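Working notes, beginning with the structure itself.
Partial complex: the chains shown occupy the same locations as in the complete assembly.
Letters A, B and C name the chains as they come in the text, with residue numbers starting at 1 for each one.
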Amino acid sequence: MTYRVHIRVVPRAGLLDPQGQAVEHALAALGFEGAGDVRIGRAIELAIDARSADAAEASAREMCERLLANPVTEDYSLVVEA
Amino acid sequence: MTAAAPVTRASSFPGERPVTLDVVREHNLTASEFDRIVAMLGRTPTLTELGVFSALWSEHCSYKHSKPVLKRFPTTGPQVVQGPGENAGVLRLPNGWAVAFKIESHNHPSAVEPYQGAATGVGGILRDVFTMGARPVAVLNSLRFGPLSEPRNRYLFAGVVRGVGDYGNCIGVPTLGGEVGFAEGYSGNPLVNAMCVGILRESDLATARAHGVGNVLLNVGAKTGRDGIHGASFASEELSEKSEARRPQVQVGDPFTEKLLLEASLELITSKLIVAIQDMGAAGLTSSSAEMAARGGVGVEIDTGLVPTREAGMTPYEILLSESQERMLVVAEPHQVAAIQAVCRKWELDATPIGHVTDDGLFRVKHHGLTVAEIPGQPLVDDCPVYTPNAREGAAAIARRKARPRRAARVDADEALEALLDTPSIASKRWVYEQYDSTVQASTVLGPGGDAGVLRVATEPFALAVSVDCNNRLVGLDPYEGGKATVAEAARNVACTGAEPLGITDCLNFGNPEKPEVFFQFREACRGISDACVAFGTPVTGGNVSFYNESPTGAVDPTPTVGMVGLLRRAEDRVPSHFRAVGDRIVIVGSSEGAMGGSAYWAELCDFIGGAAPRVDLEHETRLQQFLVAAAAARLLRSAHDCSEGGLAVALAEAAIGGPYADRGFGAVADLRTYAPALSAIEALYGEDQGRVVLSVAPAALPGLRAMLTRHGLQGYLAGEVRAPGGELEIVLPEGVHRWPVDRLRAVYDDAIPRRMRGISTDRPEA
Amino acid sequence: MLRVAVVRFPGSNCDWDTYHAVAGAGADARFVWHRDTDLQQAEVVILPGGFSYGDYLRSGAIARFSPVMQAVQKHAAAGGAVLGICNGFQILCEAQLLPGALVRNDRLTFVSRPVWVRVERTDTFCTSAYTRGTEMRIPVAHGDGCYVADDDTLRLLEAEGRVVLRYTRGENPNGSVADIAGVCNPAGTVVGFMPHPERYADPVTGSDVGAGFFRSIAAWLPGGTARSTT
């Protein structure tokens, strides 16, 4: 089966996120009120051939641990779709 | 015209639309151009063939409105190794070295997507240079935008600068200089011109001439996608709301792949594994294969079914016209294919045979064996109709030269200097060039921030100086004098560093040439460029024409950008543009009549663009250049700075403010009471007479300098001296003394662009 | 002659600059291709600047899996000297041969300019030619040069004197915590920094203040302690 995996890698809480801040300011300047706490990270989408959703998820987690997220600065989360 | 029997044979690709007059019009071809195609083939073209014609007969590829004018450029000289006609021009340097260089526009793509448009513009010009067998050693960029008061212009500016930077930085080619201008006329149609300079051993020169029947055509580099289909014809029409909708899918640059392609190409060329090479630029596979064949007088046959594609189901039409980036077409003898593929594999690239050279002179395209296009090759490339549009100067343009400002400046003579230094077109461009890696390759002798960039060549004693310039305001006012002034300024910038001007490349950005007043500007500007190039002995080695730079509000200012390359015989003789030592004497060379026509003062402070453009005395300019080169070689100069926008006051201020990383500027005094006794303060300070430079000279070198000036038939005016850092710029005029704290000038000059760009997202459009 | 391996990754672009600076200082410079695992018995390995693998994903993230990096890990584990300059520093952090990470500059744009740095540590293989506290101006050119690390790591780096270079005179160009421009491992045998001394190694480029790093390397006695050459 081919599963579609959506991964989200964001700067760890507490770490400075200048890009998120810049966007927050830009939103305010555009008149969007009530928007805050903006964090910007990477969205990674990929297809994984695996026997089950669990296997696809396990594989994706390993990809995150080894390559897709930097353990020093980033957290990740993922969703597997059939 | 009716044809007796088909000259060539081709079948429609299954599913292709039939060719109707509507379809012809959609392809930006006229009815008479279509007739010519039918006559050439002896039948109606297939849609694929029509696509091929529309690309090669687009303005961008065919130069159909500019050819006769361009033919008049001087293109020869003892230093010319390769003139116009190849991917880049090449000039001879000492000790077996040569320099390849070329400039190109990417205006339309940048108007739609500034980041990718600019990035792929840099990518394209780099490929033009390394396909000559030259290693790129410098990038320059010439940019024009509407005023920064408009959010859209700020977004375009930010995106273009980031795009230029990201591409060059990643490849590892220093961006050594450029220019940026802002004027109303560019709102809606920014100009993005990129120039690349490369170095090669003359013996390694490669060409884009296919020959050798049976030789193999290889597709090297990135896979082909559906990007930028019809980019060449898109670049050949005016921007309108409609073009927004029918814009080709944006081309995305991949500088990493380009870096691999650069290394692989140079390895293929220097190891003599290939016969010819050309990059797939505008009109992609079509123009590269047809042009290489036509240059070599041979035919080619390619099978688009063999071209590696990024997406399934691409038609031959799409594959032929795709402008996917980072691809090369290589011609090689069959027995070298394996060796070529090994080199490419080392650089993690694919090299795929897709066709061969034939002896029938035809441009033939198959798709998995089915012939979908077959066109006589030479006529395809050469027989596009050539037009000589009417040229007539507009009445408004004539009137503008006779006009005077209707109102006084909004500030006084003293405040005017700060106001001019605060003008984005004049202000420090640090905000721009600090986003460009200017020191990679460890060869930068003088980086951005001065009159020209200077880089050393390998371990040789000599260096190259490079500059791009265009005073679009003068060209708009008086295209002939403006054309001359543009070459003169580029040459002067190069000569100020001590380098001898060698040759130019040009990027001619104009509006719709079918408008008589636009074609007049074009023709006259080119005449001015030609005359200046003849006078300076700096041939035109190539360039690019970009017409149809129009937005709904009209044509852009005529902007014929000139890229100049000069030779500095000893790198360590390089002359910076800023004052360097207290007590040095300030000398002005060149006289002033207080030329206010087309000046920044009138434009920025009186909202008036007009008056008579200053005349450029080519004979004086030549002597001035020769003097600068000789004086640098004799080590007489501590600094030399060209007077351009903003006149003498701005030039003195810039020299005093110091280089971008000077700890502090110098004070300076210049007494102009006998330099220009008859002029008003405004004329003396802000007049933009051509042919002038501001020098600083150690007191002990003054006698030598005087002798050198005399030898070149020039007069120098000893105006004053450099004073302690932290002081004032003091200019003494008959009517009084003007003083400005240099720290204050420097703060204004440095912050003019940053303060306008604060908080601008470089990522996405602002609303 | 001391042997120095300059590793070339696809996308390295300061490889030749570094090679010339090393050779110019009198060492035996060799290139090693990223697919090779043989470091040619080099005593010092340099990972030069550039955009390995386009710096896609994160700077240095993909390069650290290149075959050559296994050899570099082994070399470092055996006490061999490794220097990462700019992208090389990023790769060393990604490979966890150095602590912390380099993230996007706080100004969010690439920055290319000379900046003032201070040499904080002179007992490493690549800084021995300087005296402690030397300040000099060296070019930086990077988009991801903001050094970050967690508080414990930072405390440790400072306590153990492992900050090798620091931005000074208010010229921190990227927002690096504590103005850190370069750090080393506990033994001082693995060093990484953002500035490019190889671009200021010859007076014709405007300055040669960076040549000392390469003189230090050429004069280094592997196995022994670094000796001062100034």
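Following the convention adopted for this analysis, a contact is a pair of C-beta atoms (placed from the backbone, for glycine too) under 8 Å apart; a residue touches a chain by one contact, two chains touch by 3 or more.
Keep in mind the model is a prediction, meaning the values are calculated, not measured.
Shown is a single representative of every chain type; counted across the entire structure file, the complex carries the copy numbers A x2, B x1, C x1.
Simple rule for what comes next: only the chains that are shown with their structure count from here on.
Centre-to-centre spacing of chain B and chain C amounts to 36 Å, using the average Cα coordinate of each chain.
We define each chain's centre as the mean of its Cα atoms; on that basis chain A and chain B are separated by 41 Å.
Each of the following residues of chain A touches two or more other chains: 22. Within chain C, residues 108 each touch two or more of the remaining chains. By the touch criterion given at the top, residues 11, 15-16, 18-19, 22, 42, 67-68, 70, 72-73 of chain A touch chain C in their complex.
Across the complex, chain C meets chain A through its residues 57-58, 61-62, 65, 93-94, 99-101, 103-104, 106-108, 148-150, 175. Considering their complex, residues 162, 165-166, 169-172, 254-257, 259-260, 347-348, 433-447, 456, 571-572, 660-661, 762 of chain B touch chain C.
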